[in-house]
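Read through the structure below, which is laid out as structure tokens, and then see the notes.
Every protein chain of the complex appears in place save one, which is left out.
Think of it as A, B, C and D in the order they're written, each chain with its own count starting at 1.
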Amino acid sequence: MDAQSATLIAGGLKYIGAGLATLGMIGAGIGLGILFGNYYVGALRNPSAAKTQQTNLFIGMALTEALGIFAFVIALLILFGNPQL
Amino acid sequence: MDAQSATLIAGGLKYIGAGLATLGMIGAGIGLGILFGNYYVGALRNPSAAKTQQTNLFIGMALTEALGIFAFVIALLILFGNPQL
Amino acid sequence: MDAQSATLIAGGLKYIGAGLATLGMIGAGIGLGILFGNYYVGALRNPSAAKTQQTNLFIGMALTEALGIFAFVIALLILFGNPQL
Amino acid sequence: MDAQSATLIAGGLKYIGAGLATLGMIGAGIGLGILFGNYYVGALRNPSAAKTQQTNLFIGMALTEALGIFAFVIALLILFGNPQL
Partner (left out) sequence: MDAQSATLIAGGLKYIGAGLATLGMIGAGIGLGILFGNYYVGALRNPSAAKTQQTNLFIGMALTEALGIFAFVIALLILFGNPQL
């Protein structure tokens, strides 16, 4: 296999890597759903106290969303990190 | 393997990558279901307070949906990012 | 490997990609089940309020179903996007 | 590899794709189970109201089932879409 062909095949393998990197978003998606869903249940049971946990809600949201964005960043780094492939 | 064949094989690997990228939508799908499902349970138990969490509902929905759309964007970038394959 | 063989193999890899793309529907399937299931539990506990959440039910349904349809679209793009394979 | 061998191998890869496509039905299977299961819990707790959610039950069932049928369609398209393999 010559170098030009190998470059092309490596570019194809890069796409498989980028596709696999999106799997890291699965956890953040499920996690955010559980996090917000449980907040709604609690806040609708006791609406007068809902404001007291709003700060914690956004802290938890930011930390969980960050994991999904990390996976997105890895996917973009794989796709565009090496412009020669 | 000559360069023309390698281009074709790399194009095939690209499709595997795009297929794998859809797996990132699994999390957003499950998450949205849990998020909305729990909101309904809470809102139907205490309908008079349901409006107070409508803003949070749409914040949570947008953040969770975003993760699924990130995966969709990666899938489209893989499919159409390199027009030569 | 000559170009004709590579085209055939790439066409085979395309089918693996299309098959993998259906995995993105898993999340929407589970999510819709949880979403509707929880709505029924809430609506049957408090039938008089069920109508107040019907709009939110269809918003949530449309957003969750959309993720499954995104995966379906990617699968069709992989299968029929490149008519030469 | 000559063209005849490549056709045979591509036909084999096609079967892997069709097999993978059935994985898309996992979500609809789990989702329908949760959906109907929760309906029964609610309907048996409050049998007199069960009729009021029967329409929503069939809407939810149809939308969740559709995702499984999408995966079935992709599997059939992979298997019979290209009669030469």
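Quick notes on this structure:
Note that a contact is a pair of C-beta atoms (placed from the backbone, for glycine too) under 8 Å apart; a residue touches a chain by one contact, two chains touch by 3 or more.
Please read these numbers as outputs of a predicted model, since none were measured by experiment.
Summarising the interface, subunit A meets the missing chain with residues 1-3, 5-7, 9-14, 16-24, 26-39, 41-43, 45-46, 49-50, 52-53, 56-57, 59-60, 63-64, 66-68, 70-71, 74-75, 77-78, 81-82, 85.
FYI, only the chains that are shown with their structure count from here on.
Fitting subunit A to subunit C on Cα positions gives a rotation angle of 65°, stated in steps of 5. Residue positions of subunit C touching 2 or more other chains: 1-2, 5-6, 9, 11-14, 16-24, 26-39, 41-43, 45, 50, 57, 68, 71, 75.
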